[in-house]
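For this view, one protein chain was removed and the others were kept in their places.
In order of appearance the chains are A and B, and numbering begins at 1 in each one.
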Amino acid sequence: MATKKRRKSVERGKYGYLFIAPFFITYLLFQLWPLINTFYYSTLSYYKRNGREIISFAGLENFADILGLTAGERPYVLIYLKNTLIMWGMNFIPQILVSLLMAAWLTNNKVKIRGTGAIKVIIYLPSIITAASVSVLFKAMFSQYGPITKTLRDIGIISENFDFMASVMGTRGLISFILFWMWFGNTSLMLISGVMGIDPGLFEAADIDGANGKKQFFYITLPLLKPILLYTLVTSAIGGLQMYDIPALFNVTETNLQGLPNDTSTTMAMYIMRLYNSNVGKAATVSVFLFAVTLAVSLVLFVSMGDKEAKKLKKAERRRRNEK
Amino acid sequence: MKNKDSYSASLRRQKILRGLVCAFFCALSLGPFLLLAVNATRDSKAIQAGITLIPSTHLLENWKNLLIKQNGMQITLQRAALNSLMITVPGTFCSVYFSSMTAYGVHVYNFKLKKLAWAFIMAVMMVPSQITIIGFYRFMLDLDLVDTYIPLIIPAIASPTVVFFMKQYMESTLSIEIIEASRIDGAGEFHTFNRIVLPILKPAVATQAIFQFIAQWNNLFTPSIMLTTDSKKTLPMFVQLLTSNQFRTDYGVVYVSLFVTIIPLVVAYLILSKYIVAGVALGGVKG
Partner (left out) sequence: MKKRLFGAVMSAAMVSSFMFGATAFAEEATSEAATEEVVEATVPADVVTGDASSEDAFVVWGWNDDIKKILDGPFAEAYPDLYERIVFVNTGGSDYYQSKLDPVLDDPSNELYPDMMGLEVDYVQKYVNNADWIAAVADLGITEEDMASMYQYNIDLGSDWDGNVRAMFWQATPGCIQVRADLAEKYLGTTDPAELAEMFSSYEKIIETATAVNEASEGKCKLFSGYDELKRMLTNSREVGFYDENDVITLDENIEQYMELAKQMYDADLTYNTAQWSADWTANMNGDGIETNAAIAYMGCPWFTYWCLQPTWQENTILVPTPEQCYWGGTGLAATANCSDTEMAATIMKFITTDVDGMVAINAMNSDFVNNTEALSKIVESGASADGNGYLYADAGQNFIEFFLPLADGIDASTVTAEDQQILSMLDTQVQAYVTGEKDLETAIADLKAAIHDTFDYLTVE
């Protein structure tokens, strides 16, 4: 029976190619080929002047330029990487802490919180809303003469002249806050399902041993959540590196997509958007740089998780899915 | 005895504290929507005066002002929403249908390059579109597809994350016996997939369709590069246009247009929240 089945599968193997063909054709054409081309463009000096394209081979010059290694060049890409990381970090640290808290509390059977279902639904809500709209909404409320700014001034939380849009911390802080606001619910839900995937027997045994809630959290929940925490960290970091919608609509110049104030809320994706039409070579180089950083971040996941933990994550996920 | 009392007292205190904290985060999540809804009903001057939770009576007036403002903008909100639908609906279909197909191909059949194909899909899962955009844009320029919807729809056929999750789902729910039974009945492979397998995958298809729809509906980066004609722009691009200085003259208008872009999503979410929240565990959208 078993051998028969295998033979049948082999005979039908050609269907496998047919079924996966649309995916691979599309991917090769619309992703891989453009990626290869992006690498190629990054070796060209390719810009427009008065609408005319000026193209010549540049080798690795573009990379030296964007990293500030050439005399007279500023490492803008590093500055924008720093901006991106700061805004991402200021959102991620509170996000993961709050999410852990929510995960611990909402799964706790001893101190039961009523309405967990409703809480989950509510805190997840912001993450499905169009980031562009959210950004504009926050901008309208926190602008120089916006209603929240006005109210904060009236009750004396900020000084009469404080302007979020002219303050580096104000703007970056608000962008980070928007990111936090949008994503903490999502992360909480991920961690909650992670906690629910932990064998309940472990907690029961800990109870018998007299370990209190705090101890259980630090010695059982946290270590077992490590794979999913790392997964969250890496997906969030990769998403964060591509950050575009929110800073691009929040506090920018009209014509050049500079993140105000003082270019401190400009991200790498905004830099690519600024250059994609006027300076193809440089824009491609920035993309390749972004690719390298993203790749490095992904590798961190695989290295630090190791094979064992990756398997654990898979197992945990499968169990979770089976429960559904 | 005393010990027990203090234990239950501290339990109660804990309960209250945790309830309050959770209530705070719920309020935080809902607050901006509430302010948005209230501000959409107020006039520009009142909005500038500060925040309040008491609605006013200017909703209709703001909406009318938006309609007037739109005339100078070359695109209306309704049109932008329609454009978004025209991209998102086929895009969602492409990504979910072809991803199921791909996952099925890898899951059910044995072929030489199977392992390699799967490794490839896993490897490219994390590659974001921002990275290939320059090459993609130049390629679309060469094909004369810039300023059309094709570059926004067709690439959705290759959605590695959706493939990944469809395959995970198949591993737990799709038994080879059902497929064998269909084959014995003489059904062709594609017929089996479309008529027998897809219905079994329905729950996963629905979840992934919702997430794909949300992700594509909210996309701003790629459409910003691909679309140049105003009348073809999508809803997030409309929102961006609205904030450009030429049009940003009336706060009431800004709020009412944000209101009509955001609130339908909120309502749809609340209706579908059961499926969405359950689907997050399956790895939904992430930004």
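As a convention for this text, a residue touches a chain if its C-beta (ideal position, glycine included) is under 8 Å from a C-beta of that chain, and two chains touch if they have at least 3 such contacts.
On a predicted model such as this, the values are computed, not experimentally measured, just so you know.
Visitor: Of A:N212, A:N256 or A:S304, which residue touches the hidden chain?
Guide: Only one of A:N212, A:N256 or A:S304 touches the chain omitted from view, namely A:N256.
Visitor: Looking at B:W63, B:F93, B:F120 or B:Y275, which residue reaches the missing chain?
Guide: Selected residue, touching the omitted chain: B:W63.
Visitor: Can you work out which residue in B:L82, B:I176 or B:V267 touches the chain that's missing from view?
Guide: From the options B:L82, B:I176 or B:V267, the contact with the absent chain belongs to B:V267.
Visitor: Which residue numbers on chain A touch the omitted chain?
Guide: 45, 47, 49-52, 54, 72-74, 76, 113-115, 118-119, 121-122, 143-145, 161, 163, 166-168, 253-256, 258, 260-263, 274-275, 277-279, 282
Visitor: Since one chain has been left out of the picture, which residues of chain B touch it in the full complex?
Guide: Output for chain B: 19, 26, 30, 33, 37, 40, 44-45, 48, 59-60, 63-64, 67-68, 70-76, 78, 141, 146-147, 228-231, 241, 244-251, 259-260, 263-264, 266-267, 270.
Just so it is clear, only the chains that are shown with their structure count from here on.
Visitor: If we count contacts the way the header does, which residues on chain B are in touch with chain A in the complex?
Guide: Against chain A, chain B makes touches at 11, 14-15, 18-19, 21-22, 25-26, 28-30, 32-33, 35-36, 39, 47-51, 98-99, 101-102, 104-106, 108-114, 117, 121, 124, 126-128, 130-139, 151, 154-155, 157-158, 160, 163, 168-169, 171-172, 176, 180, 189, 193, 214, 217-218, 220-221, 224-225, 235-237, 239-240, 242-245, 251, 254-255, 258, 261-262, 265-266, 269-270, 273, 276-278, 280-282, 284-287.
Visitor: Which residues, counting only chain A, touch chain B once they are in their complex?
Guide: Chain A residues touching chain B: 5-6, 9-10, 12-20, 22-24, 26-27, 30-31, 33-41, 98, 101-102, 105-106, 110-114, 118-134, 136-141, 145-148, 150-151, 154, 181-186, 189-190, 193, 235-236, 238-239, 241-242, 244-245, 248-249, 254, 269, 272-273, 276, 280, 283-284, 287-288, 290-291, 294, 298, 317-318, 320-322, 324.
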